[in-house]
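Shown next, in structure tokens, is the structure this report addresses.
Excluded from the complex is one protein chain; the other protein chains are retained at their positions.
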Amino acid sequence: MAYEALDFYDIDSLLSDEERMVRDMVRDWVDEKVIPNIEEACRDGVFPDEWRVDLGEMGILGAPLKGYGCPGLSYIAYGLICQELERGDSGVRSFASVQGSLAMYPIWDFGSEEQKNHYLPRMATGEWVGCFGLTEPDYGSNPGDMITRAEDKGDHYLLNGAKMWITNGTIADLAVVWAKLDGVIRGFIVEKGDPGFTAPEMTGKHSLKASVTSELVFQDCRIPKDRILPDVKGLKGPFSCLNNARFGISWGAVGAAQSCFNSAKEYALSRIQFDHPIASFQLVQNKLAWMLREITKAQLLAYHLGQKKDDGTWIPEHISLAKMNNVDIALEIARMARDIHGANGILDEYPVMRHMANLESVKTYEGTHDIHNLILGRHITGIQAFTREFTE
Amino acid sequence: MDVTVIAESSENGLHPVTAQLVGAAVAIGGAPTVLCAGGWGVEDAVSISGVAKVISVVGDCFGSFDGGAWAEALSSASGGDVIIAAATPAGREIAATIAAIRGIPIVQDVTGLAPGISVTRPIYSGKAIESSTVGTPCAITVRANAFDAAGEDGSAEVSTVNQSADVAVAVREAIAKASERLDVAEADIIISGGRGMGDPANFSHLEEIADIIGAAVGASRAAVDTWDEIPHGMQVGQTGKTVTPSLYIAVGISGAIQHLAGMRTSKYIVAINKDPDAPIFGVADYGIVATWEDALPALKAELGKL
Partner (left out) sequence: MTIAVLLKQVPDTTSKISVSGGRVDESAVSKWSMSPYDEYALESALQLKESGGGDVVAITCGPARAAKMLTDAAAVGADSLLHVLVEDLNALDSTQVQAILAAAVSHCSAQVVFCGKQAADTNAGSTGPGVAHLMGASCVTMVSEVASEGDSFTAMRASSGGDQRVAVSAPCLFAFDKGTTELRRPNVRGIMMAKKKVAETLGASDLGVDTSASSVSVDSHSPPPEKPPGQRFEGVDSVAVVVSKLRDEANVI
């Protein structure tokens, strides 16, 4: 049976033809290519290279960027892309988020004309894969204290340090790396094969198994002078990338939640216990009604945020709220759906346990759930609670 | 009512559906004239009960199939109020072209007819039935097996018309039918085997039947998991393919909910299982409690007779 998305408040009717067409294109691709193959990809712990090629051919990498081979779609269209990809698997959405929002975006916004012309067209087609190196083994929520350093050696920069938890790292052709130059955070483009640069894959994940996660190691890594992103200094650089990626996650989480809801609904209608479908029991209906309610709210949140992104009236706190809320309810829906499936829920025959495990990562990356609480807390009170010292 | 029936015939003679076309003609009150393209099947057409006359239309154009040319050659003899043909690919094309030549409407794939002329036909792949009224003159194609065949005690007169037309479609090359297996996702009839088949080699019995009725062969997951010879592409069910054929025949399949998930929307379901309590009987339109060892040879023989 064809997938029928939950759209209780008819958000579909708010979309433009173009947005709907892009959404349908990605939806069909996910049905055809991702869902039949995702369990195998997870078992093997790989991101199938064919998916990279297809994403490039569809033209959805760097979707909201304009020029340099990028289409300049609306942020709502970008959100819909994320939603459909994550309905398949958070790993596929992660690939697209990292490529578009975390690697292409900083080059597009902060890069030189030469950098944009050189990298962006090939990244938009998926020919080159990018990754984003901010987190370090010892600095996660607190990237401002990062250790990785760059030194100006006259005719080149020398990088030293390590990044950890880097999506796409091992398969990337280039990494946008944030490192301190004279104590100021700057962005650098490091290419695969640069001397002193390695990207070993991290293994043993119970989550996002179809996504590649790596360390980036810089040991006297030499890069040419023209690889610094000229137009940004400080945490604003990485944070503006994160804003876009988090926006995509707020939509993606809706997709994962829809997948879990669908599976739970179908299962509850077909599973007979005590002579009746379990969907006929009030406790099960209560769970399904809660899912419907939370998904609908999350959709409205994402849609309205998309409008604000498109007309430029957003603030980062808007995005924090949507990322935090939508991932939170998606995770809760995944757990509830798992429960409705009984023992079957732990099998890879159903998508729920996979989404549940994936969403645990999604809850943590791109600003943990609680970091977003602190961002909102600061917005409400004017008092930042990230560190214990009192600052204004 | 002056009715012309376009016989379904070929160098192999008259197709039995022709007697049903005559049955349909009689249903709207006609004693039809039967046209035999290329003169094929005339001998059998004359003995169909109720046929007024048989016209053998002969001409060079019938040497190979060009629906446009055939229609043109047949159209001069296709006068009258109603033209009836079989809803086969060739029948549809010829009837549609004759209708266009005469400038009359056509209703295809009809399953019910009454004087008036009232026609019924399935639409949306059988998800609804449409009843309409058609003025004459008109052309109608009818679905096989929807009408009773007329009897065989007729003795119509035969006349021959020499009529050809320019052939515009030249056959360059005929490519013998490959005996490739149909995919379950595309087939209109599926015969599936389960663990009850006992051994993968026994699937050959299913294949033989599939060949007779143009079916695809499917399998339950237990069969796919147990036997390497049965590929996953054949699996029907929740983790295999979801299918909606007109006819699904389940042999040695218990009918677990995950199997049903993939086939319960089939239009008709036949189950063959030796266990009278097997859940598959709960969804079967026709359940046969028997071992496949007994039932399949009988099924093969019966289907061979059609």
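Observations
As written, the chains take the letters A and B, and residue 1 is the first residue of each chain.
Here is the rule we use: a residue touches a chain if its C-beta (ideal position, glycine included) is under 8 Å from a C-beta of that chain, and two chains touch if they have at least 3 such contacts.
Model, not experiment: these values are computed from the prediction.
Checked against the full complex, the candidates A:Leu73, A:Ala357 or A:Ile375 give a single residue touching the omitted chain, namely A:Leu73.
From the set B:Pro105, B:Pro200, B:Gly233 or B:Pro279, the residue in touch with the chain omitted from the display is B:Pro105, counting the whole complex.
The missing chain lies against chain B, touching residues 10, 65-68, 71, 89-90, 92-94, 96-97, 99-101, 103-109, 111, 118, 121-135, 138, 143, 145-146, 168-178, 186, 189, 213, 246-247, 267-268, 270, 276, 281-290, 294-295, 298-299, 302-303, 306. Residues of chain A that touch the chain left out of view are 1-2, 4, 17-18, 21-22, 25, 28-29, 57-60, 63, 71, 73.
Just so it is clear, only the chains that are shown with their structure count from here on.
With centres set at the average Cα position, the gap from chain A to chain B is 52 Å. For chain B in complex with chain A, the touching residues are 238-239, 242, 257, 261. Against chain B, the residues of chain A that register as touching in their complex are 1, 270-271, 349.
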